[in-house]
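Handing you a structure now.
What follows is an incomplete set of chains from the complex, kept in their original frame.
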Amino acid sequence: MSDTKPVYYSEYLQLDRLLGAQTLESEKAGQPVHDEHLFIIVHQAYELWFRQILWDVDAVLAVFRAEQVDERSLGHTVSLLHRVVEIQRLLIRHIDVLETMTPLDFLDFREHLTPASGFQSVQFRLIENKLGMLPDSRIPINQASYLARFRDGEREQIEASEDQPSLFALVDRWLARTPFLQFGDWDFWREYKQAVEKMLARERALIQTNEMLTRPHRDALLKRFGGTMETFEALFDRDRYEGMVDAGEHRLSYEALLAALLINLYRDEPILQLPFRFLTTLMDLDEQFTTWRYRHALMAHRMIGAKVGTGGTAGSDYLRETAEKSKVFTDLFALSTFYIPRSDLPDLPPDVARHMSFQFTGGNG
Amino acid sequence: MSDTKPVYYSEYLQLDRLLGAQTLESEKAGQPVHDEHLFIIVHQAYELWFRQILWDVDAVLAVFRAEQVDERSLGHTVSLLHRVVEIQRLLIRHIDVLETMTPLDFLDFREHLTPASGFQSVQFRLIENKLGMLPDSRIPINQASYLARFRDGEREQIEASEDQPSLFALVDRWLARTPFLQFGDWDFWREYKQAVEKMLARERALIQTNEMLTRPHRDALLKRFGGTMETFEALFDRDRYEGMVDAGEHRLSYEALLAALLINLYRDEPILQLPFRFLTTLMDLDEQFTTWRYRHALMAHRMIGAKVGTGGTAGSDYLRETAEKSKVFTDLFALSTFYIPRSDLPDLPPDVARHMSFQFTGGNG
């Protein structure tokens, strides 16, 4: 029980402000359109959820800005990101509601909204920048930066967020510092490389000695095998990899990439279980946002056809292209290219395995 | 293009009001709890959606308050109710997000909220009353009416909604006036009764003459058949039915019940297709609200265990019991008790069928 004064539901939620903030432009113009109310509510609900996402992402950033990320806060961090993913799933479901408005209904009030547009959501831009969306991956609208769409004050706030270390940058730094890449005598990268080479040699032999293969089939398999070889060679050549980073083909630093591989391959070790879930959740996050953008593009296509968007963009095509380009953690998705089967995975030396485990060793079986 | 002044996104959505309305009680008390923000956002999102539901339900009520409900507006009405159903599905999904908060997190700020409670949502009570929830079906809290929980001003608003004709009442009136119950010489109820009697006689004969049945099996089937007989007899006896209405066992008037049966049985006739969809959507609405309440009860059980709710109720048990009692259109659900197979359904006389069809008869095949 608290000794403070009683709290009332409507005051707590400040419902007078919240429920008094729906003004139909169509009504101002003298012809109220019933469905404009839905349009406002959906976008207001979006903004409430963006506020929550920022609230949670900021808490995650605070953890990773620290010099030391301890295991206790990592657990909390995974929970927060998992919440963001659940919110994203909810956002996607909002489209089912918005689609109960038909294009003809939208047309009845659409002209009143010019030039307002979802592109002017400050909060959404902040989320993108805090996660680490690259300014270059934004598609210019009429040759102008996305910032041109914002008013003074808003613009500065968004620009400032571009300069802060993003979740991507902080995760990269955190990964690059993983202590287990080199632990005593054990060198993860050397071990992994040897395992890959053994696996590739075996695969090549299998193709060359399999007498049941027809000549063209063998050639096709060898060609495909050549591609696999090529991919791994590019991975093992640090200079080449870093050249690809400079060229914008990868974003993760070399050390961070190695660490992400290690975490995925040895995810069953107690100390790696949470880092593994953390990386997985980052991909979920990317996947849900991309899905949301894509569904949004489909809906826009239906709503406005080939017309330009209220914000002056090429409408649904713009949205679809954006969905493709907006992923932040693409490198984590690409990581599975380099996985090797568990049977090929080198065992951890007992001392390394022990350091990845708990102090308490009694078990509770 | 409009000739009015340009509209900006953040002004259009009044984001300064919306995004400035989250004040954590735990912060006021000096110990900000991260998850209280989620709690506020979920409930604010609920309230936005309640506002939208009221907006759509009010539009439906306006249609049905008219003396004449024309076919053009019925189509729109079905769309509006279908939208409400999609919103309800969305509300249920909110619980998945809210459950990312754990009981221990909730405990950290729960005491600050006393005695605020979801029971004090004016909008939700308005929705219940506008749909036609019966005052008697509300479970008293500490022997007091649900109205006791509200502040002056709010209470009057809710009480006023109890006195307005509800959707249930208006639908009942509309159904009772269905012109096709008696159309020229054709009497739906007489035809239906004969069909039922023929069906029952055939069924009884089947049981009595089936030589493969053992004695106990036959007795069991006859007992069950007796129950079916009994149910139909109660239906055909208007006085008895109206007695059950007085006793609170049914709510629909006798004429409305007949009309609802007719609409369901002959739903393929053009003029009945929309009324059929309308009745179906009313059941969807009940089903979704009930599911939402039930899921809410499960979550409350998990969140607060056997504790009393912040609103002073018996917590999750209260919520579960409410889910059972809150259905409005129970009589529509029960209707399937009285359906008869299409093969037993009397054909419509050509003249009746023609009046249920379109003026234009050319087809476009």
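As written, the chain order gives the labels A and B, with residue 1 at the start of each chain.
Just so it is clear, contacts are C-beta pairs under 8 Å (C-beta built on N, C-alpha and C of every residue); 3 or more make two chains touch, one makes a residue touch a chain.
These numbers were taken from a predicted model, which means no experiment stands behind them.
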{"item": "Overall copies of the shared sequence [whole complex; 2 in view]", "value": "4"}
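Just so it is clear, only the chains that are shown with their structure count from here on.
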{"item": "Whole-Å separation of chain centres (CA-atom averages), chain A against chain B", "value": "39"}
{"item": "Chain A contact footprint on chain B (complex, rising order)", "value": "1-2, 4, 6-10, 12-15, 17-23, 25, 28-29, 34, 37-38, 40-41, 43-45, 47-49, 51-52, 55, 59, 79, 82-83, 86-87, 89-90, 93-94, 96-97, 100, 111-123, 151, 154"}
